[in-house]
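What follows is a set of notes on a single structure, which appears directly below.
With one protein chain held back, the other chains of the complex are shown just where they sit.
Each chain gets a letter, A, B and C, in the order it is written, and its residues are counted from 1.
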Amino acid sequence: MKKLINNPDDVVKEAMAGMALAHPDLITVDLENQIIVRKNAPIRDKVGIISGGGSGHEPMHGGYVGYGMLDAACPGAVFTSPVPDQMLAATHAVNGGKGVLHIVKNYTGDVMNFEMSAELADAEGIQIASVITNDDVAVQDSLYTAGRRGVGVTVLLEKIVGGYAEAGASLDQVVALARKVNDHGRSMGMALTSCTVPAAGKPTFELGENEMEIGIGIHGEPGRRRTKLTNADDITETLITPILEDLQLKNGESVLALVNGMGGTPLIELYIVYNALQRILKGKAISIARSLVGNYITALDMAGCSITLVRLDDELLKYWDAPVHTPALRWGR
Amino acid sequence: MKKLINNPDDVVKEAMAGMALAHPDLITVDLENQIIVRKNAPIRDKVGIISGGGSGHEPMHGGYVGYGMLDAACPGAVFTSPVPDQMLAATHAVNGGKGVLHIVKNYTGDVMNFEMSAELADAEGIQIASVITNDDVAVQDSLYTAGRRGVGVTVLLEKIVGGYAEAGASLDQVVALARKVNDHGRSMGMALTSCTVPAAGKPTFELGENEMEIGIGIHGEPGRRRTKLTNADDITETLITPILEDLQLKNGESVLALVNGMGGTPLIELYIVYNALQRILKGKAISIARSLVGNYITALDMAGCSITLVRLDDELLKYWDAPVHTPALRWGR
Amino acid sequence: MPVTTGDIRDWIQRSGQVLHENNAYLTQLDSAIGDADHGINMDRGFQAVNKKLAGMEEADISTLLKTTGTTLVSTVGGASGPLYGTAFLRAGVATAGKQTLESADLITLFEAALEGVKARGKAQTGEKTMLDALAPAIEAAKQAQAAQASLAQIVQAMVAGAEVGTKATIEMTATKGRASYLGERSVGHQDPGATSCWLLLQALADSIKQA
Partner (left out) sequence: MPVTTGDIRDWIQRSGQVLHENNAYLTQLDSAIGDADHGINMDRGFQAVNKKLAGMEEADISTLLKTTGTTLVSTVGGASGPLYGTAFLRAGVATAGKQTLESADLITLFEAALEGVKARGKAQTGEKTMLDALAPAIEAAKQAQAAQASLAQIVQAMVAGAEVGTKATIEMTATKGRASYLGERSVGHQDPGATSCWLLLQALADSIKQA
């Protein structure tokens, strides 16, 4: 294992400490409770928004704490959902009197831990709502699985509902918009290499020099199938086809697109994928109104990418364009 | 070789096309001349600023084209400096009547190609100035080498002088500030793994599972020495020591710090390095007034990092903080 | 001989050791069909539990089990944290006021744990989870009890039941948890959570044998 780390057990704490030092104007880090909180939280009369999940997906979620996005993030151990204590502490830290939204990616562990924290907050009389993201089309038979995973849409959703909350929306309104973003979004990912969990010390899976995994999540879980490595055009086609089928996008519709790197893939390759994506969508008369190309929801050092599309309407576009100022996403201020 | 690419020969063109599609509000890409030009260039009565170098260092330089930074970038083939025709075309595209600055990283090829383009532009009567960055302390005996390489300082310099040019400075003033930034900055890098040049198809060098290269550049060149792999704290110490010696930073001084990933190293590790860096500098009463942590000047898919420090004064700080809006760096608007 | 408070404490301590020793093994199993952290998670959780219990010399059986449960919830995370946490919490509730546990008490304890896991995880047996070790273990315990077996024999039967159940997960297609994403590809791999459950029961048997 080759990583820029000290003791594997200290990876999350030290990275959090580093984040706190790098962004003192935006966030504070509570190492005791292992949460990252927006500077000056709680914001009076604003719905508080928290999210969380295993570490290893940086910049998600800590990098999205700040103006116009999240009020707090709860990073678990690497690839392990956080514990209810963290979400409860974060809920306390961001509760400005207008209720708190929990954004939860659909993984058994995340769902259960957030659920337990919501039960505890509820018992204290705090108004809590939870929205679960489940955009990964790689998971097909949701009847026979834990359901579709929450992946790339989570980032876009956090931005959009963060903008809405900043504009003064109520908890119910924020929840409704969050559900809408999730319903309008789908993702699919692939891996060229495995990632290595620091505490495990070796790659989670092995891929041959001419193989790739299609339909992977963001935790080094094996995907739906292993196939022969092909080129960027083919891979983009493979990822986008089930997304388009599932979203049933029609001629003339416009989307928000995320071409996301898994952590070990350089930007030059992601732009090549974006180029292929544009070509394919253009052929179907679907226009990309807004886009992100880069590492936004990663799987440690995995090489690979995922594509996310969210069908846009005026409301979504408005809050996507609203100002945001976080360590990883910033515009308009 | 596992990469998200099509034909290795098309990597640069397709990535440029992808960039153009992803950032139509900021840049236009001239594929014929292989240059990336700021939207609405040339800007009347503003010093035009161009830079360039081999591709494979994304987001540098194309990602830094836009308001408050570069007016054009000239990407060469992967790790190969661009040709004079590109710099000449870019010079034409950005010449707003106040002269054009060429920012050149100190590599034999880059220097010669920029030199030839400047000779050609000069012959046309265009006012040209060149500034060479050479901040890499890994290159020690500049008498017996091609001189220190231009690395991380280049990014910071492009931002600072870009802000200055945007504020209306003359070519002479911009040149003077650029020289100052370069003089005040030093960098050092290391690699955990090699990178793979797409057209070469295999890693440029081989490193054992317990080895690392100290003092690497950004082209997969071997470093000054190969040593046993240690931890993030030790590595940070190793990188920062020669920088501090060379810069002769004194107690109480403040710096702009860049902890840069080489392309294959995830953000979580870079924050760990930043945490170590802060601790070391704090011990020497040097404060980090501003910082960047992320992939800003990369070497394809190489795992590793570099550290850059620039001694700050009010002038540098002012133009660092000035608004910038490019694909890869954005604040203040 | 009934199970004493000391036996329960010994069990939790021993579990910590066993899970520590099997950290890499469980993580390896989780690499194949999950995200390579189950051993790390369980080890972290039981280390925290044993640190916590070390300061609670006077605790009775119910308190020991409940504290184990809350500590697992607070330190494990992932799927196994809430599941094992709930299991131990429910076990603690089911043993409230008991100074020792007879065979019937022990079965009650594990049935409460089983119900807790089912409720929290919304899962059934046959879905390739820890339930597939725990449920057959309880089934085996009941049969042994019906056959007038001793407490020690009942616990041995549980271990045997958990072993059979764990091995049976190899052929199952996962439909719950992370392994479910793999669909058919999950077949051929032993479930990490079932394996840790079997190890926990093995530790209990050793604690009782020891006593």
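What we mean here is this: contacts are C-beta pairs under 8 Å (C-beta built on N, C-alpha and C of every residue); 3 or more make two chains touch, one makes a residue touch a chain.
Since we're looking at a predicted model, the values are computed, not measured.
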Checklist entry - Among the chains in view, which touch the chain not shown? => result B
Item to check | Given B:76, B:185, B:242 or B:327, the one touching the chain that is not displayed | outcome: B:76
Checklist entry - From the list B:116, B:129 or B:317, which touches the chain that is not on show? => result B:116
Checklist entry - Of the residues in subunit B, which ones touch the absent chain? => result 54, 76-85, 107-109, 112-113, 115-116, 138-141, 144-146, 149, 197, 199-200, 204-205, 217, 219-222, 224-225
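As a working rule, only the chains that are shown with their structure count from here on.
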Item to check | Taking each chain's C-alpha mean as its centre, the one farthest from subunit C | outcome: B
Item to check | Where subunit A and subunit B are represented by their mean Cα positions, the distance between them in whole Å | outcome: 29
Checklist outcome for this item: So, in whole Å, the Cα centroid of subunit A is separated from that of subunit C by 32
Checklist entry - At what distance in angstrom does the C-alpha mean of subunit C lie from that of subunit B? => result 55
Item to check | subunit B: positions in contact with at least two other chains | outcome: none
